[in-house]
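Here the complex is missing one protein chain, while the rest keep their positions.
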Amino acid sequence: MMEFWNRFRQNRGAVVGLLILLLIVVLAAAAPLLYPKSPWSMVQRPFLAPFAMDAFPLGTDPMGRDVASAVAHGARVSLLVGLVSTVVSMLIGVPIGAIAGYFGGRIDDALMRFTELFQTVPSFALAVVLVAIFQPSLYSIVIAIALVSWPPVARLLRSEVMALRSREFVEAAILSGQRARTIILRQILPNTLSAIIVMASMMVAAAILIESSLSFLGLGDPNVMSWGYVIGAGRTVIRQAWWVSFFPGLAILLTVLALNLIGEGLNDAMNPRLKRRGK
Amino acid sequence: MKHETIAKPVVEIERLSVALPDGADRPYAVDRVSFRIAPGQLLCVVGESGSGKSMSANALMGLLPEGVRVSNGRILLDGTDLLTQSEDALHDIRGRRVAMIFQEPMTALNPLMKVSAQIEEVFEAHGLLTPAERRAKALSLLEEVGLPDPPRAAASFPFQLSGGQRQRVMIAMALALEPQVLIADEPTTALDVTTQAQILRLIARLQRDRNMAVMFITHDFGVVAEIADYVAVMQLGRVVEEGTVEQVLFNPQHDYTRKLIAAIPKMQAGMRAPVTSAPILTVEGLTKTYRQGGGLFSRPREVHAVQDVSFSLAKGETLGIVGESGSGKSSVGRCLVRLQDPDGGRVLLDGQDMATLRGEELRRVRRRMQMIFQDPYGSLNPRERVGRIIASGPIAYGEDPAKAMAEAADLLEMVGLKRDAAHRFPHEFSGGQRQRIGIARALALKPGIIIADEAVSALDVSIQAQVLDLLQSLKRDLGLSLIFITHDLRVAAQICDRVMVMQKGRVVELGSGAEIFDAPRHPYTRSLIDAIPGRAHEARMI
Amino acid sequence: MAKFILARLMKAALILVCIAILNFLLIQAAPGDPAQVMAGEAGETDAVFLQQLRERFGLDQPLYVQLGRYLGTILQFDLGYSYRQQVPVADLIFERLPATLLLSLSAFVISLGLGTLAGVLASARQGRWQDSVISTIALIFYATPLFWLALMAVLLFSVQLGWLPAFGYETVGADHTGLRRMEDIAAHLVLPAMTLGLFFMAVYARMTRASMLEVSRLDFVKTAQAKGLRPALIQRRHVLRNALLPVVTLAGLQAGQLVGGAVLIETVFAWPGIGRLMFDALTQRDYNLLLGVFLVSAAMVLLFNLITDILYRLVDPRIRVTA
Partner (left out) sequence: MRHVVSATLALLLTTALAQAEATPGGTADLIVQPEPPGLMIGIVTNGPALAVGGNIYESLLRYDETLAPMPSLARSWEVSEDGLTYTFHLQEGVTFHDGTPMTAADVLFSVNDFLMKTQPRHRNTMAQVESVTAPDEATVVFKLTQPFEPFIRAFAYGTMPILPKHIYEGTDYMTNPANDKPIGTGPFRFVEWQRGSFIKLEKNDAYWDKGKPYLDEVIYHVIPDAASRAVAYETGVVDILPGGSVENFDIPRLTELPNTCITDKGWEYYAPLSWMWLNNRNPPMDNPKFRQAVMYAMDRQFALDVLWNGYGKVATGPISSKTPFYSQQEPVYEYDPDKAEALLDEIGYDGEPIRLLPIPYGETWQRWAEAVRQNLQDVGIKVEMEAADVAGWNQRTANWNYDIAFTYLYQNGDPAIGVSRNYITSQIEQGSPWNNVEGYSDPEVDRMFEEAALAYPAEARQEIYDQVQVKLQEDVPVAWLLELTFPTIYNCKVHDIVTSAHGPADSMRDAWIEQ
């Protein structure tokens, strides 16, 4: 673990990413303390410019709602949506990929054809349709994001599992009488973990982007204040009140950036192949 | 053939040190190494993995990996120090005056370029000849290195050639500009023994014809005996002993050299009493065919990996299966334990046909036949502790986990490791130790038969000898039957009661070790034995 | 090769039918139907009116009959009629297709060209400031919400600077012809194609860089060095060609996705493309049109995948024999 951290630390970008993400997580966690009032409450006059009043450093939106509060509360939602939809798509993609990769043959064929179906329809368009059909709510958004994001997971898992499947320690496990389930869970999956974690960090970032894009098209959950929603709400007034969409946009940018930096750092740290040494 | 040369050396390496980056396991990959090579002379640099032999070659070529640098010393080529040359001058020298061939002919060629183009490029790099001339030259080079049908080879992509052919292409490329110095970094290690013999002969011939200085890097003393004029033995970055072949191989002074030479398995089957006990395993007409590709319209390509293989294995017997790559020897092993399903034939284990069992029944029978794998790095799950790796078999068969773990510790002791190794992860062990763990795992289920698939091939010779000893003694103590699959005839000769020689999926000869090695009847067996490097000099090595 | 293409085409047809069925069923899960939407818009409705509309659209039939009819029409290479606009779906789609193809292919060319170029540059200067700058910019584009970028671009280049038109496909009413018209369309194309391209550009830059670095470590590069080839030539001839293989794969995947995946950009820039058509069809519950758009964009994906595979087979000799 220590060794892993040391390797991770060598990537300056990853450390910066981690710091940014920590900051955002802290912001999300502290939002109810920092801004006890609902972010929806109209607290000042509309279109208050940023830094005009100390109490409202990021200004107010066209309804007189505090943008800073929205950014803080939005962090909770965006992170949650990103995280949960990633977990859900992992829950779909990992088993499908693992089963396809492990058993191969017809099972693999069938599962991969199924995966292809999802990849053949442009993914954002599919997400839009899914959310529209099931009507926007946190659930439908998470499900839609998960449904369009799992195929790459399945493909990654499949190729990883296929590679591991022919590794000798897996064959040894077969010979030692372990059953397929045990082998997949104990022998194979732990070895795909680093690939999964790297992918997951990137997927959280992508999910946050998809959620904000959906909100931009008016397909967000109206009950929660997410960054995507705030930008969506601010975009029509972007020229009178650039700050309304600017700050949450910046928040998304930083978060996604941080997650990608971390993903790269993890990739470097977990992939000793990149550690070059002489023979 | 060996001739002392008095010519002025073309390469002189003086007190060369190559520093490794911070955090490496030792400060210097190469530590104050000196040697010289004269035109027409072949220097073998020999050593085990990690000895720094490749790094010295790379330093000479000026192609050290990033982060690794020469910290001291001089590399003189015809009296000029390469270390002081500009990058530009070095470009000129590489390929023209010093050329290099590598171990992996598969990856050393650009997969997307035709062979001819890759050779022509050498001329292009140095601004020589017209394109048409280059093409003609490439063709004649391919002919010179003995490729059958050179025009076709020239128009091929690397993947369309065999390993030996690719290595010939590499050599053609290296020879293109008639360099003074050729560096060959383990050029035959990845090749089959018969191919290796051909390539060695080719290198020797070219060296003689062109009066080149050759620096030949290898771990194989057989190869050294075969072609070297001069030998330098390296250990942990240092040259521990050097001299002529006579001196180093037949009269080694340094302990390390002696140890290495002693560890080489001897090509003597020795007289063993035939094992007469009843067969525990009988294989009849085993067949396996691989089918590749094939879709709606295309017929799958078929490879007959195993064809009608029959043999039996007596209790307590060691049966060797030898052959070159693609001979089907590994497929036989894998079909026996049903890692692959055979297409035909019977595998009778105590009278029960294992070849057709399925599911739970297969699982029950299979515990009696376990396997030891080739790759000490790939055969242990890096995320499981050693104790668990060994115990998971018995646990899977319903053993109490605590008891299984205790037994695992016993097994670790039995294979020569400490009990507390059980709590550690595989990466904390060396290759040889890992192979011991693999053996312990195979033993955990108390099998009657162990199949060792190239179990010592990836190990350095000194380690190899230890592991072979361990296997021998375990077999004796536990009354095991052993099927030993290997490409290395020396190893087979050393431990097998009987040997089965395979070629292209078929058994060409099956007999006792003495019959096979001392009086081979089949021409293929004979060619295999003849190809073993250094065989002629074996008797003189201690 | 012909065999290969034929086999792939048959597989593609099968996938398309599956997509048609799945999406047909999926759409049924949506609340409301086209009759309701149209009745709602009329501002006044009664049962007779709704019944009229439903009969006209065949929505009064059981689901399996509707599905059967739909599959029947698409198997005749017909996409049916748009409920709402009473025009053949194919007409609506093919009317939009040129705009979509123009936008997505321009974005594709921009992103692939600039992206790989940036990636090559960054890898050549690995660890130096050029690498840092390119990598950072790529990462930022990669992390920026596309629509946000689009809005900023409009603000800057259209509103503030007035250099480029803010939206649309061409200047309406200008009635340009020939070269003038092409210039006009090109001017309209710049912003949407750039913004759409920037994200993918970042993807390609990052991928090319990583791939170049990875290939640089392979043995044959060392062989090339040993031959005495100059670094620039090694990069170009040996590293780049091999490094582009994964880029080709990705490019194929994304070229397909671009066609139906530009909903956001088409919305912001009022670009009359397929993405918007889909979004409108969706809110209007114009089932046939929506299904048609899905089928056409899926067909595009499959087509581009096929093209990629063919390209790949041409570039990489290994595939030709083994696959």
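By letter and in written order, the chains are A, B and C; residue numbering begins at 1 in each of them.
Throughout what follows, contacts are C-beta pairs under 8 Å (C-beta built on N, C-alpha and C of every residue); 3 or more make two chains touch, one makes a residue touch a chain.
These numbers come from a predicted model, not from an experiment.
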Displayed chains contacting the withheld chain: A, C
Considering the whole complex, which of C:Phe220, C:Phe269 or C:Phe304 touches the chain not shown? C:Phe269
Touching the missing chain, which residues of chain A? 38, 40-42, 46, 62-64, 132, 135-137, 218-223, 233, 235-240
Chain C residues touching the omitted chain (full complex): 30-34, 36-50, 56, 84-87, 92, 95-96, 99, 151, 154, 158-159, 162, 165-169, 171-173, 267-270, 272-273, 276-277, 279-280, 282-285
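Keep this in mind: only the chains that are shown with their structure count from here on.
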Leader among chain pairs (count of C-beta contacts): A-C
So the centre of each chain is just the mean of its C-alpha atoms; given that, what is the distance between chain B and chain C in Å? 50
Roughly how many whole angstrom separate the Cα centroids of chain A and chain B? 46
Considering chain A alone, which of its residues make contact with at least two other chains? 276
So in the complex, the part of chain A that touches chain B is made up of which residues? 167-179, 182, 186-187, 190-191, 193, 276-279
Touching residues (chain side chain A, partner chain C) in the complex: 113, 116-117, 119-125, 128-130, 132-135, 205, 209, 212-213, 216-217, 228, 231, 235, 238-239, 245, 249, 252-254, 256-257, 260-261, 276
With touch defined as at the start, can you tell me which chain C residues reach chain B in the complex? 3, 6-7, 10, 218-220, 222-230, 233, 237-238, 241-242, 315-318, 321-323
